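Yeah, one chain of the complex is gone here, protein chain that is, but the others are all in their spots.
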Amino acid sequence: MAEISYRDAVTRGIAQEMARDPDVVFLGEDVAKPGGCFKATVGLYEQFGALRVRDTPISEQAILGAAMGAAMTGLKPIAEIMFSDFIAVCFDYIANEFPKSRYMSNGQLKCPLVVRTANGAGSRFGAQHSQSVENWCMMIPGLKVVAPSTPRDVIGLMAAAVRDPDPVIFFEHKSLYNSKGEVPDGEIVDTLGSAKIVRPGKDATICALALMVPRALEAAERLKIDHGIDCEVVDVRSLVPLDTQTILGSVARTGRLFTVEENPRLCGWGAEIVSIVADEAFYDLDGPPVRITTPHIPLPAADIMEDVVLPTPDRIAETVKRSLEA
Amino acid sequence: MAEISYRDAVTRGIAQEMARDPDVVFLGEDVAKPGGCFKATVGLYEQFGALRVRDTPISEQAILGAAMGAAMTGLKPIAEIMFSDFIAVCFDYIANEFPKSRYMSNGQLKCPLVVRTANGAGSRFGAQHSQSVENWCMMIPGLKVVAPSTPRDVIGLMAAAVRDPDPVIFFEHKSLYNSKGEVPDGEIVDTLGSAKIVRPGKDATICALALMVPRALEAAERLKIDHGIDCEVVDVRSLVPLDTQTILGSVARTGRLFTVEENPRLCGWGAEIVSIVADEAFYDLDGPPVRITTPHIPLPAADIMEDVVLPTPDRIAETVKRSLEA
Amino acid sequence: MTPPNDRTNGGAGLNDDIGEAKRLELYRLQVVIRESEQRAFDLFLQNLVKGTSHLSLGQEAVAAGFAGAMKKGDLSFCTYRGHAHTLARGVSVEKVLGELMQKDNGLMRGKGGSMHLTSEEHGVMGSYAIIGAHLPIACGAAWRAQYRGDKDVSVCFFGDGTTNIGAFHEALNFAAVWKLPVVFVCENNLYMEYTPIKDVIPIPQPAADRASAYGLERILIDGNDADVVYRTAQKAFARARAGEGPSLIECLTYRHSGHSRADPAKYRPEGELEEWKKRDPVKIYRERLKQFGVKEDAIAEIDASVRKEVDDATEACKAAPPPPLDIISTDVYADGGWAWRN
Partner (left out) sequence: MTPPNDRTNGGAGLNDDIGEAKRLELYRLQVVIRESEQRAFDLFLQNLVKGTSHLSLGQEAVAAGFAGAMKKGDLSFCTYRGHAHTLARGVSVEKVLGELMQKDNGLMRGKGGSMHLTSEEHGVMGSYAIIGAHLPIACGAAWRAQYRGDKDVSVCFFGDGTTNIGAFHEALNFAAVWKLPVVFVCENNLYMEYTPIKDVIPIPQPAADRASAYGLERILIDGNDADVVYRTAQKAFARARAGEGPSLIECLTYRHSGHSRADPAKYRPEGELEEWKKRDPVKIYRERLKQFGVKEDAIAEIDASVRKEVDDATEACKAAPPPPLDIISTDVYADGGWAWRN
């Protein structure tokens, strides 16, 4: 057991898999000698060498295309897209190539790769470098999508993603890189598609992801202390596969659902979860399911503005309280 | 009044606006001399000339980028992306450029343009040429998104889109190009952001879009005839702005909500509408809100398979009936 | 018709380095493509081909010349106009026509459709319908070969119009910098869908005139002469296998039919098709065989056997059932299923 940062967990997670399997290769912009623009891959180049850890030109389509071709023919590539916003410049691979080739070929082709990318706000970078875009991937059939919230999950889910035979988009949260957490020694391998109840509770279910998990937990603490409201917090962790069992089970117990999303309002994963619950557990619900999101706007750069648009523990607590009391 | 095809309505809609305003220009692949790959722009080149109707290289990023630069500096471009699936190769403009420049510049820059594109299934083209991708746009703050279901709406919404000061993504449905409808003579100008109740009813609300509108109407007829179930059908028409008033109003009357989407299951506009209704009109609901969608799969090419994966009138009617009877 | 600035002569000098066996193979491949594509067109007229289809009538020499030079293990990456390349790698006519007719005997049992022909066992690693997408993918397959020390080559086919899309540029640069064993083959058939390529480029040759931007040799060849194509392919493959990096080859050719099934190709200037038909690759090659002493009989025998293969395939496809509906939900994910939830 040791306390390490989310940033170091990325390196450790990749290193664990590269050490295990010589077919795991890693490519991206400035990822090798420089160790990545978030310094989340420092040392991999030295440890695994120039053939397995490769810097690329600024050519995101080439990066993802190359990863796909390599995956199709036997390697297990991990490709970095520096900021998740840049998925837009290589979205054809995400939307039309990775997720469709197995199906279109009637199972002849495979695409076992991982795209890891820095997602989310909090760095005052403005509208083109701060987005939470996990929905851009969740809505595409054929992809798997994960977004860990702790160093331990980073390692375990990275291992699961690398070992998975399908394309996995792996969202790391920029504002969590400096966060720390306890991590067991030795190999860690998690499974995709399992949510975690990170705080049990009986009055309401709060589903959160990535940076929103610590915020939901903080809100839950306050609700308990200030108002005696006992929330269950679910770290969704994996959007596809989605652990609907855990979520539906929790709502069955609490009778209320809240989702806390960093992404803008329309068509987010929160809407998906709300829709599933509203359809399949309608009679379990004691009141309206409520989404807490960033408003439907591009993200402002200034700290003072960025801080108020993302869901905060305050806003979460306030929304839950108001809704339960309504 | 005349009966014209949806295809001809596209031409007429564009021609109406080009005739009105010399700043309206039109560009895309094979749109000029050849009149477009769906023959939906035949004659515009002859009518408006080589300076206003321009063929481009196969360079979707250049097409959308050029449209944006022109829009920013005074023109009102209409850009064609031949199949909506190809939005993936120029998604940066859709996701990061068009919708953010006004905001990031604090209102200094504008982006009044229309991207029109052929959306949807039914042509047996397979997974990369048949998708319904209106959600790829709906989820992006700063865009407006429309998808007409009739020739009249094509013209009226095209005019509204061209005159709108914001970027509008205009989804034409491939499988509707041959459909016909009555269209009044003279100029037609609609408004963005208004849904239409195309069939009043009291037992359930069915929200549908584009090709799903005639199918929902057919299902409603059958439900009435076969089971005496009286459905209200709402043609959503505009996803952004979204006419939540009409939808919430309808659900308030009927007590039940169904959405019929062509796009794959996760994070669709149906989820958004369900979530809004579940949150804001929870106590109006007499039973679970239900989404009827294409399953979460890439689209198969073969006719026999394509026909069963899209929501059919049968499946819609069956789902509504089962749900109302549950 | 631009006279191709050949790097390699055709058969003019009676240079018989290719040999009769290979020549007969190249001929056969071209006839298989010709007959199959012609049949596809006939079946379309009978309303038996569903969806779209993009024929390579007139472009047979490119597919045959490259496939003839490929070894087992070499990989093909094709476009929607991929029937020819798929057949050239040895996939049966029945499986190809079956897919066009969206029958259960199709190569992907109707799940992919004509634009996505794939036969992993023949090294046909997919046909891609988004312009340019497969160029980077071919780079990735070549990267694997380089990384593992495998000696196979990835060969990526695309059209003239594809040279203007971003992915073309990214792939060429990437392949050149990493010195990948990939061969990019531009089939310049003078048109994109309905617009001539010359209207949308500022240089005469869409691919060849860009080779230098990637530090590559300018290669522009007669794509209607299978011998020229074959020899060019051999050189490029040898270079790739020797670790010397990618090649970009522009093959001048012409499609005899429209862009896709629905296109009557009215945009062609009068007489253009006729001019090109004089340089019909199958005709050229038939002459070539005769020049090298192959008997008319032997040629006729190939023609007949191919015809029979295509006839048999047609019958088999007509008789084949449509795909069963239960495969709709298979192979979305690797576990065989489509479940996105537990």
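Note that the chains are named A, B and C in the order they appear, and that numbering of residues resets to 1 at the start of each chain.
Here is the rule we use: a residue touches a chain if its C-beta (ideal position, glycine included) is under 8 Å from a C-beta of that chain, and two chains touch if they have at least 3 such contacts.
Keep in mind the model is a prediction, meaning the values are calculated, not measured.
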Using the document's definition of touch, tell me which of A:59, A:73 or A:149 contacts the absent chain. A:59
Who touches the missing chain here, C:86, C:105, C:164 or C:247? C:164
Which residue among B:122, B:181, B:241 or B:287 touches the omitted chain? B:241
Residue among C:215, C:324 or C:337 touching the omitted chain: C:215
In the full complex, which bits of chain C touch the chain not displayed? Write them out. 164-170, 173, 176-177, 199-203, 209-210, 212-216
At which residues does chain A meet the chain that is not included here? 29-30, 33-34, 37, 55-61, 85-86, 88-89, 123-129, 265-266, 295-298, 300-305, 308-309
Name every residue on chain B in touch with the hidden partner chain. 25, 51-52, 54, 56-57, 59-75, 77, 92-93, 96-97, 101-110, 112, 141-142, 144, 164-166, 193-194, 240-245, 276
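In this section, only the chains that are shown with their structure count from here on.
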Rounded Å distance, chain A centre to chain C centre (Cα mean): 40
Which whole number of Å gives the spacing of the CA centres of chain B and chain C? 36
Do you know which chain C residues sit against two or more other chains? 109, 111-113, 116, 128, 130, 133, 166-167, 327, 332, 338, 340
Quick check on chain B: which residues sit in contact with 2+ other chains? 85, 88-89, 126-128, 265-266, 295-298, 300-301
